[in-house]
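Note that one protein chain is taken out, while the other chains of the complex remain in position.
After this line comes chain A, so read on.
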Amino acid sequence: MSTLAVHDHGIVHHEEGHEHHHKQTFLNTYVFSQDHKMIAKQFLITGITMAFIGMTLSLLFRIQLAYPDKSFPLLETLLGRFAPGGRLSPDFYMSLVTIHGTIMVFFVLTAGLSGTFANLLIPLQIGARDMASPFVNMLSYWFFLLASVVMVSSFFVQKGPASGGWTIYPPLSALPKAMPGSGEGMTLWLISMVFFIASSLMGGINYISTVLNMRTKGMDLWKMPLTIWALFLTAVLGVLAFPVLVAGVVLLIFDRSFGTSFYLSDIVLNGQVQPFEGGSPILFQHLFWFLGHPEVYIIIMPAMGISSEILAVNSRKPIFGYHAMVYSLIGISVLSFIVWGHHMFVTGMNPFLGGVFMITTLIIAVPSAVKTFNWLATLWRGNIRFTPAMLFAIGLVSFFISGGLTGIFLGNAALDINLHDTYFVVAHFHLVMGSAAIFGMLAGVYHWFPKMFRRMMDERLGYLHFWITFIGAYLVFFPMHFMGLDGVPRRYYAFTEFESMKRWLTVNTFITWAAIMSGFAQVVFIFNFVYSIFFGKKATQNPWEANTLEWTTPVEHIHGNWPGEIPTVYRWPYDYSKPGHDGDFIPQTVPYSQTMTSNLPHDFEDNPAGLEEYNKWASANKINEQVK
């Protein structure tokens, strides 16, 4: 029934397309486009823009950390009252840290990453004409853009943007008078996040519905590329977790603006006792981290899926342990909902409960290790092509290992007493989800650039970008482990104020210069990206010799993706270097009847008729050999 429907769909749509073409105008092609490929590009370019804003913010506060006593008149010229006398004000420093975190976590690595690749790859890799609801998909982008604009606009209000940290814990965030950033800046933050969550949910609902309902003929779940599995499970996490953040944020808005006391109790502000009574700030942390922890997997899982695909294509080998990769993604997804308490070990939580959260947290090491070993085994003795995308995918594996190891330290309730809110945490998550996820995203951009823009990115600039960023990221984040072990807390404005932290000033200077260096590498990337869109080498239909369906579409973008019928899928997506075949890849659309020499008995596990044919062919060919 379902395959019948999909089949008919192809024909009907095709005919319709000829009958009345929509008139292509600038507005409906580039702005209010409902085509998933265009929406993907919109998400990507907005995401990259936000990434540059987020990165610039981080460079600003890195300058403050490296040179706390030095005055930079240029800063006052650029930032005005936020940098009186050429030094960042402490309040503005907090705002920078807060908005850097918010932008990177939500706007770049959630919307920029999932939004781009789910939109681009889901219809193309499962063989669908477009998303389940293209209109809602378009709305999803426009809500995201609106959220981005509102978030950035908070830099233009009198008292500056939100500054309570990206986790916006009350009471600081709930009392507009608590600090400058808790005023209008915080209000704008909340408005922006409401739009963002709406965008995320609309996108996620579409992705799930499309993957489950609109796969082409033959594309059963176990023939889907790992990118699709990852993006699908990511969407499931988002759909389950984001509503809980809404609940937390709604109650926070009531506390801020309506005088309720969900989170507030016993507050004395500027010597005045506030009327709030009986609230529990811990309640907010529970609601926030019930989203917050799945959120980090929402960030890393698409990057994992992208890397799995790129590693297999460029190693010219099947991905090692396809089923194990899927089950580990499912395992991570399930576990992500029962570990949120590890962010709250030091909130006075019952130590027994802490122990439970510790165990669930440490169990995540198992599926993570399965993935890591499978990636390494995929690379092992592969016929590796070191394209820029491949380098970034390998970079993800490296960051995931080195950042993941410190997760085992932090997951311990006892060790966390020491390490909580120190630079050790900063180092951990910037490696394991920051750098790893952004490398996954960059790998995806290099790999699918020809699909998006019909041209190739420059390889040499890609290599330059990779090596500077890779080395730079380690130089920035590795020393932070040692600062954290020494007890240096995160989010502090100037280390010179504390005797015990003064000795880390030189390290801070070093980190800042490493960060500036990595920042320059991103300029190389953006030049390469923009230049290649207009002047890059023309791409061929299947430049990486990959198996998945998106490379069977014509180079020219058409609405509906395939000019005729949607191709049928016969095999899994990882038939690279299959023994007995003359080429080193067999696309998913090639039936087994055309590859008799490379077929194996287990290719026909659920296909007795095929197995019979295979056996007949095999015995016939054996006879021929004997005759020879």
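As a working rule, a residue touches a chain if its C-beta (ideal position, glycine included) is under 8 Å from a C-beta of that chain, and two chains touch if they have at least 3 such contacts; residues count from 1.
One rule holds in what follows: contacts and distances are computed from a predicted model.
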Undepicted complex member, UniProt protein name, chosen from "Cytochrome c oxidase subunit 3", "ABC transporter permease", "Thiazole synthase" or "Ferrous iron transport protein B": "Cytochrome c oxidase subunit 3"
Absent-chain contact - pick from A:D220, A:E277 or A:D584: A:E277
Contact partner of the left-out chain, one of A:F61, A:Y93, A:F117 or A:F290: A:F290
Hidden-chain contact residue, picked from the options A:L59, A:L139, A:V157 or A:V246: A:V246
Candidate in contact with the missing chain, chosen from A:A132, A:L549 or A:I586: A:A132
Residues of chain A (touch criterion as defined above) contacting the omitted chain: 4-6, 8-9, 12-13, 16, 132-133, 136, 201, 204-206, 208-210, 212-214, 239-244, 246-248, 250-251, 254, 258-262, 275-280, 282-283, 286-287, 290
